[in-house]
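As you look at this complex, bear in mind that one protein chain is not there, while each of the others sits in place.
Per-chain residue numbering starts at 1, and chain names A and B are given in the order in which the chains are listed.
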Amino acid sequence: MGVLSKLCVAVALIAAAQTPACADESGVKLVLQVSEGTRQAKLALTMAKRDLELDPRTRVEIVAYGAGVQFLQSDTLFSDEGPKVAALAARGVVFKVCENSLRASNLGRGDLLPRVQVVPSGSLEIARLQREGYAYIRP
Amino acid sequence: MGVLSKLCVAVALIAAAQTPACADESGVKLVLQVSEGTRQAKLALTMAKRDLELDPRTRVEIVAYGAGVQFLQSDTLFSDEGPKVAALAARGVVFKVCENSLRASNLGRGDLLPRVQVVPSGSLEIARLQREGYAYIRP
Partner (left out) sequence: MGVLSKLCVAVALIAAAQTPACADESGVKLVLQVSEGTRQAKLALTMAKRDLELDPRTRVEIVAYGAGVQFLQSDTLFSDEGPKVAALAARGVVFKVCENSLRASNLGRGDLLPRVQVVPSGSLEIARLQREGYAYIRP
């Protein structure tokens, strides 16, 4: 295979790699922002549940920051969303929480529900997910 | 035309198909989320109207779910936005409402303004539109 054909194949592969997210009918990817209180968290959990029921191929990440971190506490005195979070995590929903916001709320990793990931910045994480083709929704 | 040149033409077409949304100055595509009360709906209708006046090539879809479905009722006792919705629909604005949310509000298709489309999930619809190049705005 000559240089020219190798180049064309490479270009075709690059183009193909960029196409799927826009062209096919695979499940959508969703990043849900939770940055307000518990009410918004409940909306996000319900949205994730229903969308997975409608289309199990849907990929959902829930990113919490600011006043939105409370529902991820393991202490049931402060949040009773634990069972819902666990059920959704078992179905592949990813939960991420902003490290800055945790500190501002005097929370540490030990205060969080199992399987919750800590990221340095909620907003940078949301931006990276959008760059990877995730659609942003603020419930 | 040999295999190689066909491949190159194909790749060029794929690349060209991906380019316009990012490179040219055609009108932007906007999906506006209405998920709160009437105040947010009014903001969305005004935004759509003004943006179409500024640039008639703008394509707007308004997706309502949750507490945002009320303004699409045809009963003028519950919503007086009907004339605005009709005027915008006549100019090409697309109105979509979440079926789940309709049920939760005890509303059926018969309660809606003409030309309003019902979609299975407001959030999945918003995600699909973003995948098609629509910019998301939550007014």
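Here is the rule we use: a residue touches a chain if its C-beta (ideal position, glycine included) is under 8 Å from a C-beta of that chain, and two chains touch if they have at least 3 such contacts.
What you are looking at is a predicted structure, and each value in this text was computed from that prediction instead of being measured.
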### Message
For a quick check of understanding: of A:35, A:58 or A:73, which residue touches the chain that isn't displayed?
### Response
A:35
### Query
Of the listed residues B:51, B:81, B:99 or B:125, which contacts the missing chain in the full complex?
B:51
## Note on the structure
Where B:30, B:45 or B:72 are the choices, the one touching the absent chain is B:30
### Query
Tell me, which residues in chain A touch the chain that this view leaves out?
4, 7-8, 10-11, 14-15, 18, 33, 35, 66, 100, 120-121, 123-124, 126-128, 130-133, 136, 138
### Summary
Residue positions on chain B contacting the omitted chain are 4-5, 8-9, 11-12, 15-16, 18-19, 21-22, 28-30, 43, 47, 50-51, 54-55, 58, 133, 135-139
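Heads up, the rule we're going with is that only the chains that are shown with their structure count from here on.
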### Summary
Given that chain A and chain B share one sequence, their CA atoms superpose after a rotation (degrees, nearest 5) of 120
#### Entry: Whole-Å gap between the CA centroids of chain A and chain B
23
